[in-house]
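Of the protein chains in this complex, one is absent; all others appear in place.
Presenting chain A:
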């Protein structure tokens, strides 16, 4: 009898447990997320400690922000940032789709406002109207034009979003500090060894590559070197690395498959035989045939590639910041080794002018479900304050960091790097420890993972006239003068302080895209479906073409790509893209006219 009761009890308990477990997964996001603990020690106006979910389309880190930047945010706003990064999660737009369909992207949202994104999000009630929140925000007030222009994209009255990279000054002047965003960057020491051969056009890089690979066959750790190494992480509807090569001639994908030249003179269809994109694929194919391409290109990700640059396994860098950021340490530079921008005779390196009304391609918003919207508005306001700009900005953007830690103002009114700053920015010391009073941890881990540029890269503090970007400081330039840079300057016959962008600009090898507030509209669902299907075909075939075994295969793959795309309705998409591209060109012209 006892046994029977026991069995009955057990079965009831089991049933209960199973039923309970059914519902366990379906509750709210749980108590842990918005865990708010009273923080009596905190003296500021923000009593409850909050964990803020930040949906950040540009972040390359996922998780809770740590280190010195976390301490700043905690001290000022009594909150921590939990960064949700689609870049890390992978799968393209999947994370946006699932989170937005669920009705809550995050408490803070950093995403593009164009392509109807802001309009959709406002319509779906995902974004908080901050009109009443920013009435006392002095920093944001300076940018009210930009905020208005960006919020107008929502098609609904209200203040919805603050655009990024707001730049005062001439929109037709380059906004980059030292190099154009796109430029051919080589291992200068190896280029020197083979006698600086002249390059008349892109394809001459192949011969140079062969010689360079022969001259420097092994990396610092003894691995085989390659001229080129590609990666697939940043691919969208097209192969990103091929677009990078097309950008050397001033072309970029303005909308979908329309490849526009940024001086507004030419629109190309990506898959045409003579497009800059197909030329780039052909170049990649020939490089692979010549044994210049790292065989791991097809499978590696950006992190692996970056470590190869650090080790000196790759001799060419698609973007100057990539090679120099990972290889040009003080030690290497003093030894005469490092990346420098070279000149190809017919290139027109694509760079970007400043945008007085900010960039719609990345903007910051408050989520409609945020617990304390006022605090978040204050946080955004802080991001646009001189202090915020110094402390946040990006890993590669050159923000100077907190005053007193990395730099201090000299008696002559010029900022100077502290010893700590030298270790952080000049020596690029990855294991540099931050003093405990600043929050401890390593400098690198503590950098803001938001990867958000509130203002342009060469913006200046209006009170002190100091540029936020340390790379333009005389002190930094003096400290980084090296044998490598000297040699570069001597070769091109310029003076030591000349930056690559100044030099290239002076000889007419750059193409600066004027900043505009033009926002690419979204496709209808029909066109979107075709575009995505075509994009998958183009991406797949592009990689196959770059690694084709012979010319015939290359051509047949190209033909296959063109036929399949055309069959799926490519022309309908391109028609829309072309129109968008022309609207963008008109905006360029407008911007140029207004600058005059």
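Simple rule for what comes next: contacts are C-beta pairs under 8 Å (C-beta built on N, C-alpha and C of every residue); 3 or more make two chains touch, one makes a residue touch a chain; residues count from 1.
Keep in mind that, in the parts below, contacts and distances are computed from a predicted model.
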Task = Have a look at "NADH-quinone oxidoreductase subunit E", "Prokaryotic ubiquitin-like protein Pup", "Sugar ABC transporter permease" or "RagB/SusD family nutrient uptake outer membrane protein" and point out the UniProt protein name belonging to the hidden chain.
result = "Sugar ABC transporter permease"
Inquiry  = Among A:57, A:78, A:100 or A:362, which one touches the chain that has been omitted from the display?
reply    = A:100
Task = Return the single residue from A:89, A:124 or A:507 that touches the missing chain.
result = A:124
Message = Looking at the full complex, which residue from A:87, A:172 or A:529 touches the chain that isn't shown here?
response = A:529
Remark   = By the document's definition of touch, the residue of A:160, A:547, A:574 or A:588 touching the omitted chain is A:547
Request  = Using the touch rule from the top, list residues of chain A that touch the missing partner.
outcome  = 11-12, 15, 18-19, 22, 91-94, 96-98, 100-101, 103, 105, 120-121, 123-124, 126, 232, 295-296, 298-299, 525-526, 528-529, 532-533, 535-536, 539-544, 547, 563-564, 566-569
